[in-house]
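Apart from one protein chain that is not included, each protein chain of the complex appears where it belongs.
After this line comes chain A, so read on.
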Amino acid sequence: MFQYLVKRILMLFPLFLGITLITFVVIHLAPGEPVEMQSAMNPKVSAAARQRLREFYGLDKPLYVQYGRWLSHLAKLDFGRSFAPDNRPVIDKISERIPITLSLNVIALILEFGLALPIGIIAAVHRDTLVDRGISVFVFLGFAVPTFWLALLCMYFFGVLHPVLPISGLHSLGSEKLSGFGRFADLARHLVLPISIATFGSLAGLSRYMRSTMVEVLSQDYITTARAKGVKERVVIYKHALKNALLPVITLLGFSLPGLIGGSVIFETIFAIPGMGQLFYQGVMARDYPLVLGILVIGACLTLVGNLLADLGYAVADPRIRHGKG
């Protein structure tokens, strides 16, 4: 077990280096560069000014020099400064947006698992009945409806026609004057629509997954044995079957770790939430290399760690893996 862990951790380093190299090359392959995006079609910008900007960002150096420089800074955990006109440290730009994205995603993830797992189980238990079909229709509706459309409808209904919820953003104007609890309630109200809609849209995947593993487990021999022994149906389902059906869910949880700092561009744009999705999108559109690389590096780390944790969790939970490999 320990050897397995060490091997897995050592494997992460070359993998990480490879990821940085590939992302660095790919982002530079995209046409255009930061200076261009800032100055194109602007009559005020002369060729000399453009050259000056390129030198300022170090874009006049060969690519391998730029990569080496960036990597050596990264080794010191310095993500560099953004190539946007604000020229702020990348880490500042990321860290001011991570808290909101992270909390939104964590709440949405808890809701998603909290709702999707029971839905999946119920659907599996009542397989091919009206309940199952109803649930399918409901979750697929959430999956199929375009988020932005549903979001706009909800904004119009709850914000304009029956103004009970704020339309977009995170705080009301004047919320600075409220007490601590008032501010929290204000924030919570702003999050109702985005989180509800995000959760609704993501129920389908997980609940269908849960349903299919549950159906599979329920058809196995040991379940039949349990039922034959006269074990109560509740116990069969929630004790015998669920334990095994939940195993693949651990992997899914691990996979969702990097997703926690990623945001959806469309979603954040519609709800005017200053999150990571928007930041990344703007970074890509402006060819803000250090920012894009910074976000990708953090994402890559989380993916690697997430995979590792998932594997470990699996090994802990499933004796077959623990003893089979190792």
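By our rule, contacts are C-beta pairs under 8 Å (C-beta built on N, C-alpha and C of every residue); 3 or more make two chains touch, one makes a residue touch a chain; residues count from 1.
Note that contacts and distances are computed from a predicted model.
**Student:** Could you tell me which of "Sarcosine oxidase subunit delta", "Peptide-binding protein", "3-isopropylmalate dehydratase large subunit" or "Spore maturation protein" is the UniProt name of the chain missing from the displayed complex?
**Tutor:** Hidden chain, UniProt protein name: "Peptide-binding protein".
**Student:** Kindly state which of the options A:Gly80, A:Pro166 or A:Gly201 is in contact with the chain not pictured.
**Tutor:** With A:Gly80, A:Pro166 or A:Gly201 as choices, the missing chain is touched by A:Pro166.
**Student:** If the hidden chain were put back, which of A:Val90, A:Ile119 or A:Leu291 would touch it?
**Tutor:** Going through A:Val90, A:Ile119 or A:Leu291 one by one, A:Ile119 is the residue touching the chain not shown.
**Student:** Tell me which residue among A:Met11, A:Val25 or A:Ala40 touches the hidden chain in the full complex.
**Tutor:** The single option touching the absent chain is A:Ala40.
**Student:** For the chain that got dropped from the picture, name the residues of chain A it touches.
**Tutor:** That gives, for chain A, the contact residues 30-32, 36-50, 52-53, 56, 84-87, 96-97, 115, 118-119, 122, 131, 134, 138, 152, 155-156, 158-160, 163-174, 185, 188-189, 191-192, 196, 200, 268-275, 278, 285, 287.
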